[in-house]
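For this view, one protein chain was removed and the others were kept in their places.
A and B label the chains in the order they appear, each numbered from 1.
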Amino acid sequence: MSNISTEELINQLEALDTSKMYLNDFLLTWDKKNDEIDAVFKTAWLLSMLRKNNISAKVFDSGLGISIFRDNSTRTRFSFASACNLLGLAVADLDEGKSQIAHGETVRETANMVSFMADIIGIRDDMYIGKGNAYMKEVATAVDDGYKKGILEQRPTLVNLQCDIDHPTQSMADAMHLINTFGGIENLKGKKIAMTWAYSPSYGKPLSVPQGIIGLMTRFGMEVALAHPKGYEVMQEVEKTAADNAAKSGGTLKKTNDIEEAFENADIVYPKSWAPFEAMKNRTDYYGAGDFKAIKNLEKELLAQNAEHTDWECSEKLMKLTNKGKALYMHCLPADITGVSCKKGEVEASVFDRYKIPLYQQAGYKPYIIAAMIFLSKFKNPAKSISSLIKKDEKRICQR
Amino acid sequence: MSNISTEELINQLEALDTSKMYLNDFLLTWDKKNDEIDAVFKTAWLLSMLRKNNISAKVFDSGLGISIFRDNSTRTRFSFASACNLLGLAVADLDEGKSQIAHGETVRETANMVSFMADIIGIRDDMYIGKGNAYMKEVATAVDDGYKKGILEQRPTLVNLQCDIDHPTQSMADAMHLINTFGGIENLKGKKIAMTWAYSPSYGKPLSVPQGIIGLMTRFGMEVALAHPKGYEVMQEVEKTAADNAAKSGGTLKKTNDIEEAFENADIVYPKSWAPFEAMKNRTDYYGAGDFKAIKNLEKELLAQNAEHTDWECSEKLMKLTNKGKALYMHCLPADITGVSCKKGEVEASVFDRYKIPLYQQAGYKPYIIAAMIFLSKFKNPAKSISSLIKKDEKRICQR
Partner (left out) sequence: MSNISTEELINQLEALDTSKMYLNDFLLTWDKKNDEIDAVFKTAWLLSMLRKNNISAKVFDSGLGISIFRDNSTRTRFSFASACNLLGLAVADLDEGKSQIAHGETVRETANMVSFMADIIGIRDDMYIGKGNAYMKEVATAVDDGYKKGILEQRPTLVNLQCDIDHPTQSMADAMHLINTFGGIENLKGKKIAMTWAYSPSYGKPLSVPQGIIGLMTRFGMEVALAHPKGYEVMQEVEKTAADNAAKSGGTLKKTNDIEEAFENADIVYPKSWAPFEAMKNRTDYYGAGDFKAIKNLEKELLAQNAEHTDWECSEKLMKLTNKGKALYMHCLPADITGVSCKKGEVEASVFDRYKIPLYQQAGYKPYIIAAMIFLSKFKNPAKSISSLIKKDEKRICQR
């Protein structure tokens, strides 16, 4: 978006309908209208411009961003902390290990208890199929109710920091990377992106990235190829959503079990391991039933199943099949790099090495994407609010 | 306090003598004069009004609130974080697990080492009888001395976030809930509150809540009924304090071993499990002596003792005995709810469910109570300071 002036971008943002984002959550990209998706990109870019120009974006004088990480996280944790800090919120992490959350304490109770002064709640819960997004909705309902009943002075808004269905802060950062790489959202039309499974010696990686990618990229008129070995199907509903999106945007969604077909003439490749949806559903049931023997067996099976597909590696040979051999390689990181982080993995070291800079840039959009999601949930007229910040021109760092 | 105008409340606050609170700790409610207790309620309410009106209460431009949680905590942890954030302090948690606190390092040393830039120290230490409050006093003495000797540039003030004797942020939030439920502190006069033991399948719950409640509620001219099975006596000194308070305020403190008697015609009921004081004292000694066999035995005994009193449950039947069958049910949360968090617990699910909203509101006062305690320890003329904030009218969230 660097080819558009700040003023012009603010005007474009003003023209978008963001009214439904105000005081609302960001859980799934496909819950959001095109205007809303676009507003996130534009707001993210404008916030990054403010920061580059040492203009404070501190719209909160005080306030809390609650984070609930039900899995380990570095990138997203620091992105959330960065986004909150940029806007003036302090992070308060609900570390369930250190918390006195009683056995059987309801989500409703905990949600209200931590939210008395919360402006934002960011949640990562991506481990169990059928659980993460449901948990977020439960929290959303609880704080909705808490606000209506006068328990909470305000309704904190939720940001999905990865669930079992979608990973919107990742896919949106990825899309922003594409927009900037290809010189505009309009240039994504007709570009081919290969979202492919890749071999990893570890098991049970979440489906939210491939699902998030096909659910979002199909909206920009892209040719989305979803490739994986048989048995590695993703959620059917998300596939359906992606197909619908493609139909509407003039793009395509093509499924294949042939990685070469997917790489063929691709402009972008996103090779990444994930676990089969059905197996993950079973795992959730086994956990529910406390059947650890079944879990152990499942793990063994899945690792064996993975091992049949070690050829699903983003190799130099495969890269040659892409458009002029120069497709943009993407990954949400950390990647399993052959000979670096494992014997055999998702990507050949030489490919990964060549794309390190763009990969890190790709990750670098996430803090701004999260900040934009927060911003749009808190300001009715985001364009006007950003203009005010520019006019006020408070320095982030004192003149030096 | 919603029936009083902000101006009027500020005037009332100005009339109270809070001079001794300035640069002083808040450890036990009964260390505080009536004016001081009242000032906490009024300041808490005013701070909540500021926030509701989007007026910043950030009196600290920078500064640290140190928290020391020697037990797990959600509500109090988030309440402390919220209070600090509201006033402009960043929380720095002394996680003793991650700290290089040498074997045998004195409390005096640690207290000084973490306090160089501390404005506030909040401590929860409620596990061992004879320990928690003593620890707080030790920290207080250490920073007193540190300040006098020129080690610390200022004397950080302490807030008791629960000790073995009192839980002032809880009991004060509870009282504020009552004030707002009954339409004013003056309306508490003559109201009957039943602070009763209740059955729980877990063991060793702290005594600080019942002690805090009888120590505080007796000051408002209330009829306080303390009910528990024989053998579940609380600290004698606190009972004595409560009786003295009642005598002075024109209220009563009545002890009984009959829960029905306590519930009879009560306006408020607070049924909650706790451990017998004497047993807890023994446990402290056993820990001191490293006698884990004795601890194990004690646990077994106490669970068996609890099990004799499963009828001490806040049931619908008991609730019918209260004033018009409509007493306000209170709990510090989380509660042991029969059929929800345990097979048999402190309260019947239908009772708990009916009171969820007021229970959550009750909890919601805690951040403001803590903020008020901090505020009163830092500002000589709190009424004037709050007036200044209103006049300054800095927005907490930018105009939107």
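Throughout what follows, a contact is a pair of C-beta atoms (placed from the backbone, for glycine too) under 8 Å apart; a residue touches a chain by one contact, two chains touch by 3 or more.
Since this is a predicted model, take the numbers as computed values, not measurements.
When the full complex is taken into account, the listed residue touching the unshown chain is A:340, out of A:295, A:340 or A:390. Among A:75, A:255, A:281 or A:354, the one in contact with the hidden chain is A:75.
The chain omitted from view is touched by exactly one of B:60, B:128, B:203 or B:312, namely B:60. Annotation for subunit A: contacts to the undisplayed chain at residues 48, 51-52, 56-58, 69, 71-75, 77-79, 81-82, 85-86, 88, 90-91, 333-337, 340-342, 356-357, 360-361, 363-364, 366-367, 394-400. For subunit B, the residues in touch with the chain missing from this view are 59-64, 66, 90, 92, 94, 98-106, 108-110, 112-114, 116-117, 119, 146, 149-153, 378-381, 385, 388-389.
Operating definition for what follows: only the chains that are shown with their structure count from here on.
Subunit B has its Cα centroid 41 Å from the Cα centroid of subunit A.
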